[in-house]
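Complex shown without one protein chain; remaining protein chains in place.
Then we have subunit A:
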């Protein structure tokens, strides 16, 4: 009886509306996720935006589990960005999962690399950390988790290319300063971020933001690279996050 009542209710909604707005055709609304996330795309859109939007991270094509975790973190106050917290207030996990799935499946052109001048020493430092890590300080290479091509590891580890430099730097700042940042404690990424010096973080952020992303890389959709056991254990709080 309940579902029926609901159907009737919804039917009557449509009926009264068209009757009332007699003459004026209502706006046509596609019944799609794309239409439903217009509220997000104002900031996370594909358009090349300047100035005040420089900070907005790319989310299209990132692993679904990662996006879902972040959406929950924003909603539940474990990651702080007020406009998103307000927008997501009260939305249930299931809807957040639908949004995550939608953006994960989205193929979007990457923005052009940021024109950033790094010194040769900075480039060398960045490449070393990213490709080889620092065994002495037990810092694994970024590529071990973020994928050989730095395009991420399904389903929880995001790609690192196509992100604005100041966004990457801000994330490092948050990990270093905020114990609560992004919720999961202990969290492998925050441990690594805390070990990097400010100079190292800057060098890495500059290098990453300056990398072009070739179309070939973008289209590449092989099996997602698997995380080595040891590293997976290190990130267990993220990987075992409830709900997925």
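Convention: contacts are C-beta pairs under 8 Å (C-beta built on N, C-alpha and C of every residue); 3 or more make two chains touch, one makes a residue touch a chain; residues count from 1.
As a convention for this text, contacts and distances are computed from a predicted model.
Chemist: Suppose you had to identify the omitted chain by its UniProt name; would it be "Polar amino acid transport system substrate-binding protein", "FtsX-like permease family protein", "Cytochrome c, mono-and diheme variants" or "Sensor protein FixL"?
Modeler: UniProt lists the chain left out of the view as "Cytochrome c, mono-and diheme variants".
Chemist: May I ask which residue of A:77, A:112, A:212 or A:228 touches the chain that does not appear here?
Modeler: Only one listed residue reaches the unshown chain, and that is A:77.
Chemist: Across the whole complex, list the residues on subunit A that are touched by the chain not included here.
Modeler: Touching the chain left out of view, subunit A contributes residues 1-2, 5-6, 9-10, 12-14, 16-18, 20-21, 24-29, 33, 35-43, 52-53, 72, 75-78, 83, 86-87, 89-92, 94-95, 98.
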